[in-house]
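Missing here: one protein chain of the complex. Every other protein chain is in place.
Labels run A and B following the written order; every chain starts at residue 1.
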Amino acid sequence: MANAVAENYLQQSTNKYSGIKSWLLTTDHKKIGLMYLIAILFFFLVGVIIGLLMRLELIAPGKTIMDPQTYNSLFTLHGVIMIFLFIVPGLPAIFGNFFLPIQIGAKDVAFPRLNLLSWYVYMIGAILALVSLFLPGGPIDTGWTFYIPYSVRTSTNVSLAIFAAFVLGFSSILTGINFVTTVHRLRAPGMNFFKMPLFVWATYATAWIQIIATPVVGITILLVIIERAFGVGIFDPALGGDPVLYQHMFWIYSHPAVYIMILPAMGVVSEIIPTFSRRTIFGYNAIAMSSLAIAFIGYLVWAHHMFTSGMSDTARWVFSLLTFIVALPSGVKVFNWVATMYKGSIDPQPPFLWVMSFIFLFSIGGLTGLVLGSLATDIHVHDTYFVVAHFHYVMFGGTGTIFFAGLHYWFPKMFGKMYNLKLSKIAVALFFIGFNLLYFPKFILGYMGMPRRYYDYLPQFESLQKISTFGSWILGGTIFFIVGYLIHALIKGKKATSNPWGGVTLEWHIASPPIQENFEVIPTITHKPYDFSQLKEMKNE
Amino acid sequence: MEHSKKHPGYNTYILVWLALLMFTSITVTIAGIDLGKYTLLIAMFIAAIKSALVINIFMHIKFEEKIFKVFLLLSGMTLLIIFVLTFSDFLFR
Partner (left out) sequence: MNNSHDVALNSHVHRDDVGAKMGMWLFLFTEVLLFGGMFLVYAVYRFQNQEQFKLAALELHTGIGTLNTIILLTSSLTVALSIAAIQNKNKFLSIVYLNATLLLALFFMVNKYFEWSTKFAHGIYPGAKELLEKPNGQILFYGLYYVMTGLHGLHVLIGMIILYIIKRQIKKDIITSDNYVRLENSGLYWHLVDLIWIFLFPLFYLIQ
């Protein structure tokens, strides 16, 4: 393949096929990353549309456009799709796949065929989830947490839907195994652990959570399926089971999963801030270690989802205390990011603006998390809109925003095309306004006592609910606007240079789009990852 | 080839197997005696010894690079933490 220097990976095939087969049977981590991007973006948009429909139903009290059972199914689907099909796989599977090998100077991941397999497993899981909607029995209506005993009693297609979650978990595990092995075995010469870019550190920590946490939810889901199918007594209280044990098992995974969602996003932030501040990252070691610390402590806090479930008081204060500790490494990151910008020469390009929006939204999400982490206040706002607002600020304002930040940051590298910078700056502003209009009123509503997952509400909540629905139109419109101008850029965009932002991590040293095996010669790493003195040499290259 | 380290031979494996069989007979015998609440503890202790033998010799972890041992410790710790924290609920109900 040495004679094909001029060709990029989009034009080449890793197998003997051309056309669509060269994609579907590829082992190239970049193509697999793009295949994930297409699939995940599609499911994200489906989730967005479901969210918009829910908001439309809530524009006025009483029935507006759907009946209560449909609403129950929609909020379950919105949760399942957004969690299992979008945020959990999102950043690691798309950007991790594409950039983790490049950033450590590797030609591919450690197990390229396993990588392709995990894409197929993801697709099978996603299709199973969609199929479960249309089979007799009806779409699942338990909420994405599938709490026992309702989930063993309801006649909807719970088994198939949660089996889909099991399959998706398997895909997540395979990706995790691949990334950990890649980081340990395929770093370029000179690339020791403390020369790795922080996105790699974050993805590495995430991969560990994927490996160690996902099996627990896997077995929990299997147990529920077995319980439904064969009437085996496991969690059902009628057969002596303990539903609170189910909640423990579920959250043993699903809380660390929150960090699967947010850690890679934090990694992307640590890439973007130095690039647009032209300054080396402040506190590299602290940020790298805080990724591991978050992965570890994130494992110890799951039962803070269960303060009102009837746990022992001992467990409640233990978990409350541990929850506060996890705020520390997150704080370390935020302070280091801000310190990096100090005295930097900031270039406010779209990716940077997305990150600014992230820091604002994520801080609100994080700080309201402390309100929920303290026992006394949690009891007041538990299962209200306050919780809904909190996790949308963290997940959507955090990871969702960074999904767009990463997409805007790496788009020219992935496709070799540049999008319209002016339009995308407008998009950030609209996104920010729409987001706060949609979710901030929910904090107030929750504090006033509006329970989550309700189809109807009291008249005094109407004005805030209307503002929220209005915000959803701005936000939803902006998302489709972004997808629109990115697709336009893909077709008609200007050709991007190999280093449009002036970044110095390895992906900016290679062509846009990269060639088949990323590097013409595997580089030997001598610099720290964010050493901007390299920029001059790079320009001379 | 990276298999520079010495492999255990047939004899080592057979010795380990004999030890495993011995521990099995011990644990079955002890189970017949009523030791009250220590029964479970002893049974688990013997199971732990047996699994240590399997992991170290049969599964070669003793001869692998250090990083494998670190990984093993990590997953073991994780399991322990899950048990301890879950029982912080059930022990104090």
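As a working rule, a residue touches a chain if its C-beta (ideal position, glycine included) is under 8 Å from a C-beta of that chain, and two chains touch if they have at least 3 such contacts.
No experiment lies behind these values; they were computed from the predicted model shown.
Undergrad: Would you indicate which residue among A:Pro215, A:Gly283, A:Gly344 or A:Gly502 is in contact with the undisplayed chain?
TA: From the options A:Pro215, A:Gly283, A:Gly344 or A:Gly502, the contact with the absent chain belongs to A:Pro215.
Undergrad: Pick out which of A:Thr181, A:Ser309 or A:Thr377 touches the chain that's been left out of the picture.
TA: A:Thr181
Undergrad: Extract the touching residues of chain B with respect to the undisplayed chain.
TA: With respect to the unshown chain, the touching residues of chain B are 1-3, 7-10, 13-14, 16-17, 20-21, 24, 27-28, 31-32, 34, 39-40, 43-44, 46-47, 50-51, 54-55, 57-60, 64-65, 67-68, 71-72, 75, 78-79, 82-83, 86-87, 90-91.
Undergrad: Considering the whole complex, not just the chains shown, which residues of chain A touch the missing one?
TA: Counting over the whole complex, chain A touches the hidden chain at residues 15-16, 25, 27, 110-114, 117, 173, 176-178, 180-181, 184-186, 211-216, 218-220, 222-223, 226, 230-234, 239-242, 245, 249, 252.
Here is the rule we use: only the chains that are shown with their structure count from here on.
Undergrad: If you average the CA atoms of chain A and of chain B, how many Å lie between those two points?
TA: Distance between chain centres: 37 Å.
Undergrad: Please give the residue numbers of chain B that touch chain A in the complex, ascending.
TA: So the residues of chain B in touch with chain A come to 67, 74-75, 78, 81-82, 85-86, 88-93.
Undergrad: In the complex of these two chains, what residues of chain A are touching chain B?
TA: 184, 208, 212, 216, 244-245, 248, 252, 299-300, 302-303, 311-315, 318-319
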